[in-house]
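Every protein chain except one is present and positioned as in the full complex.
We call the chains A and B, going by the order they appear; numbering starts again at 1 in every chain.
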Amino acid sequence: MSDRQTVGDILAQRGVSRRAILKYAAWLASAMALPPSASKAIAQSLAAARRQSVVWLSFQECTGCTESLTRSFSPSLEEMIFNLISLDYHETLMAVSGHAAEEARLKAMEENKGKYVVVVDGSVPLKDDGVYSANAGKTNLQTLQETAKDALAIISVGTCAAYGGIPGARPNPTGAVSVGEIIKDKPVINIPGCPPIAEAIAGTVAYLVTFGKVPDLDHLGRPKAFFGDTIHDRCYRRPFYDKGLFAKSFDDEGARNGWCLYEVGCKGPVTYNACATLKWNGGVSFPIQSGHGCIGCSEPHFWDKGSFYQPLSTAMPGMGAGIAAGAAAGVALGAGAAWLARRRQVAYSQQTSKKEGA
Amino acid sequence: MDLLDFARGPALYFALAVFALGTLWRLLGILLLPWGLIRSPAREGSPSPFSSALKGIVVKLWPHKEFMAGGFFTFINGYIFHLGLAIVVFLFVPHILFIKNLFGISWPGLPSNVIYAVGVITAVSLIAAIANRMTSPVLRLISRVDDYISWVMTFLPVLTGLLAVSHLGARYETLIALHILSVAAFFVWFPFGKLMHAFLFVFSRAMTGVRFGHRGAQL
Partner (left out) sequence: METDGQATAPGSALALILVREIGQALAAFAESGEPAAIDLRGLPMSDADREELLAWLGDGEIAATLAVAGRSEIRETRFTGVWWVRHFGTDDRIAAERIEIASVPDILIADMADVTAAAARFDDELAELSIPPSMEEAEHV
């Protein structure tokens, strides 16, 4: 790869003008909620930047995150992200395999020491020395520690890498943990979602390339630009919630009228993501628009929070037995107390009648 | 497990178990006592105990004329927050869903903004109630710790509920978790303090009615 060249040079060789970079910068500024006047400076700094070396590690995952990034993009504008980065290692996308692939990773790490970005999708198994997921003779834990050591930052793409996700769901047979639970000495940016929105991945990477720093993150390590609002607050069905108009099932009148899906289990009120604004598949739709409640896939442990179809305001499952036990104990105590009181009463009246008799 | 999971799970689970235990304990402990303990003969021409009981419950819904002047505010304000609480608790759709999930029964709710308005009125009314309690010399004299704890346990769910709906002070999931935790505290305190009057007022008023009727006294 032509590592000495700037992004602007490389784009010029491909017949892409600085106008395209400016347009991309306008998109980025808008997506990342940066001041719109910053887009010119962003464009200049992007054009002058070297291509960002990216090493993409895939651990316990389903490749859905890569699918999200590579497939849902419309060509042209958004594919610009692939001009900004030099994707030096990605098992699914790279042509080479075996030793050559591993060499590419080591070479990229060597040449861009302290400057490359590691993207991880998938969780890392720790149980039984991490034997449950390994490649090239190394466990995921070893690969992650080795690769992260000299990285600029780590981006955990997808809920598995960010919070353990589905491999980490109960009973978590492989002892899966998130990247952030292992890497403590580097900035870790979480872009959760199952999968995450492509624009959120691309926007965050582009921000990192442009500014060389980590964007504003929330307390769960997510970029505030994409995870600053709940789905509920940005949902076009919100007015129906406020009016108290709810679909009671997926095929009733309310569902056909597009009313709020709270009663059929929508987790939008506690889910922070940009689905309601950026939407999916090039802005076509998002789950709620397609008639299904939000399942909260960008939140930690979304898989273990009860049924997707259980309303948010209900108690978690498994309550019945304890309450029944409490009720039974209450009945026993109440009956016992009454029985004691009756006995005392009888004893008292016997005593008084004896006295009267005497 | 985050705060919301804890609130929706173990905290609520524990609170409801304590609520069931305590409430049944106290109710059965009272209701399983011998009925008809009044041994003296009833005054001639007095109504049946059953109608006296009903009269006791109904008549006490409204204060006597003599008490209207001094106790009017307490009386009206009491009605406001009791009705407000009933509306907010039983006609807010997420609450109905909670009840449906536990007992399988449900009914239609009111729009969220109506509930919000009622919630605000209820909160103001509760504040007025505690202010009245703390400033009135007589009320202060007869108030015990129980009265204040019961007020706090009632007020907190209303306050946290309003904050959660209006997203004030913290993130929504934190506020809703605090709301559920405050409700859990309410459930735990309920059977052991004066909040139990929600069940017991019927029996105590009925009993008063029976005793009065038995003696031929006017309610």
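Note that a contact is a pair of C-beta atoms (placed from the backbone, for glycine too) under 8 Å apart; a residue touches a chain by one contact, two chains touch by 3 or more.
Not measured: the values here are computed from a predicted model.
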Quiz item: Where does the absent chain touch, in terms of which shown chains it meets?
Solution: A
Quiz item: Considering the whole complex, which of A:24, A:89 or A:259 touches the chain not shown?
Solution: A:24
Exercise. Provide the residue numbers of subunit A that touch the chain removed from this figure.
Key: 8, 12, 16-20, 22-24, 26-27, 29-30, 33, 36-37, 39-40, 47, 74-78, 80, 234, 282-283
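Rule of thumb we're sticking to: only the chains that are shown with their structure count from here on.
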Quiz item: What whole-number Å value describes the gap between the mean CA coordinates of subunit A and subunit B?
Solution: 42
Practice problem: Sort out for me which residues of subunit A touch subunit B in the complex. | Solution: 230, 232-233, 241-244, 246, 262-263, 269-270, 300-301, 305, 310-316, 318-319, 322-327, 329-331, 333-335, 337-339, 341-342, 345
Quiz item: What residues on subunit B touch subunit A, complex-wise?
Solution: 1-2, 4-5, 8-9, 12-14, 16-34, 93-95, 97-98, 100-102, 109-114, 167, 172-173, 176
